[in-house]
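See structure below.
The complex appears here without one of its protein chains, the remainder shown in place.
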Amino acid sequence: MLSVSKINFERYFEPVFEPVSFELKAGQLLLVTGSNGCGKTTLIRVLADILYPTSGEFLRRTDSMGYVGHYLGIKDDLSVIENLRFMRDFLGTSRRSCKDVIRQVGLGRVSEQLARTLSAGQRKRCALARLLLSNTKLWLLDEPYSNLDQEGVNLVDDMLIAHLETGGACVLATHGNHRPNWAGTQDCRLISGAAA
Amino acid sequence: MTPEQQSGSMASAFFALLRRDLLLAFRRRTEMLFPIVFLLVVVSLFPLGIGPSPALLARIAPGVIWIAALLATVISLDGLFRSDFEDGTLEQFVLSGHPLTLISLAKILAHWLVAGLPLVLMSPLLAVWMNLPIESLGVMVLTLALGTPILSLIGSIGVGLTISLKRGGQLLSLLVFPLYVPILIIATAAVMAASDGLPYTAFLGLLVAGLITSVTLAPFAAAAALKISLS
Partner (left out) sequence: MNTNATTMNKDKPRKNWLVMFIHKMGSPPWFYGFSGKLIPWLWAIFAALTIWGLYLGLVKAPADYQQGESFRIMYLHVPSAWMSMLIYTSMAIMGFIALVWRIRIMEILAMSSAPVGAAFTIIALASGSLWGRPTWGTYWVWDARLTSELVLLFLYLGVIGLYNAIDEPRKAARAACLLALVGAVNLPIIHYSVKWWNTLHQGSSISVTGGSNIDPSMLWPLLIMAFAVKFYYGANLLTRARVKLLEQDKRKGWVKKIIKERES
């Protein structure tokens, strides 16, 4: 699904992290770990086609990707259901209804509220609901566990395992100790480019 | 997925985005009024600044109204991509697999409907204020109807380039005003020609040509600019 060889990204003419190589197949999870500032977000953004690698190559076999980043892409002036309805119509690939995914992420009671009234954790759940709507094979998750309670962490794990079981793949960046319980997990420990 | 299906979903993405942007603008409808009020205030300053002589006002009317429309467009432009850039929606768009050019075009169209079209609709009032001859009123409205979409289209490139800057708005005017020069010249020339009873259709033809050219080229440049700003 994703094959990466010696990928590197420079900012201010300094490599952000040491060159990264890996091969990700369907049903596999890549866990990107490392201390703050080692370039986890940068790597995810390179894989997402937002940043262009300074050197190295990668090959991706999907056009669209599911992405949850630091900025969640939720419009404050729309309600939860309006946000998701827009994304469903925009992506045009969903096989599930908006109400269904809202129930799954546990936002049923606030679905008519404007997104600006939500807490940080609820916003994260809203972004996860969008991920469920996206119906993409490749997920790129940047700190999906942050701001979530224990129940939310379990929700992410359940979503992730269901996604991987159905032939999906995922790159997950996290600085925490929590690991999803999945056999096909590869580790990628990023080393800051400045350290070298 | 067959190509047919993909283009079908592209059209629905376009209209979904257009509908969302219009809904968002409606949710903040007082902000929609700012460019219009700005336009009215700027134009009303001219009689106060240079005197109320009807002949003089009629002479400068096309230029004044057009320059005010230019300024009003530029102050409204910053909102074109700002919120989508800041809350991460633009990243979601990039990852959706839909071409960013199409997304830019939908957003530019929404911007024109919200910020450009009201200027066109207000222009008869301004023409009356500025004592513009009644026979050139129609041409004035027509030049604005053809010209303001070009302003939004060209402006979108400038917004795309400056969106990652905190104070991008100030730089934006420097970037886009030189590019607006030909439109200002042609549009005001058309209105002046109409006031003098001269043929003006050629000018309108030039504006149509400009509109077609900018519709085909500007969204690509805006998409490229957004891609750079996201990096």
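Note that the chains are named A and B in the order they appear, and that numbering of residues resets to 1 at the start of each chain.
Definition applied: a residue touches a chain if its C-beta (ideal position, glycine included) is under 8 Å from a C-beta of that chain, and two chains touch if they have at least 3 such contacts.
Because the structure is predicted, anything quoted here is derived from the model rather than measured.
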item: Contacting the left-out chain in the complete assembly, out of B:145, B:189 or B:215; value: B:189
item: Touch criterion as defined above, residue of B:73, B:162 or B:195 at the omitted chain; value: B:162
item: Residue numbers in subunit B that touch the chain omitted from display; value: 157-158, 161-162, 164-165, 168, 171, 174-175, 177-179, 181-182, 185-186, 189, 217, 221, 224-225, 228-229, 231
item: Positions on subunit A contacted by the hidden chain, ascending; value: 3, 5, 10-14, 52, 57-60
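Simple rule for what comes next: only the chains that are shown with their structure count from here on.
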item: Interchain centroid distance [CA atoms averaged], subunit A/subunit B, Å; value: 36
item: Interface residues, subunit A side, partner subunit B - complex; value: 48-52, 63-67, 69-78, 82, 86-87, 89-93, 130, 140
item: Subunit A contact footprint on subunit B (complex, rising order); value: 8-9, 12-13, 15-17, 19-20, 23-24, 27-28, 83, 86-92, 94-98, 230-231
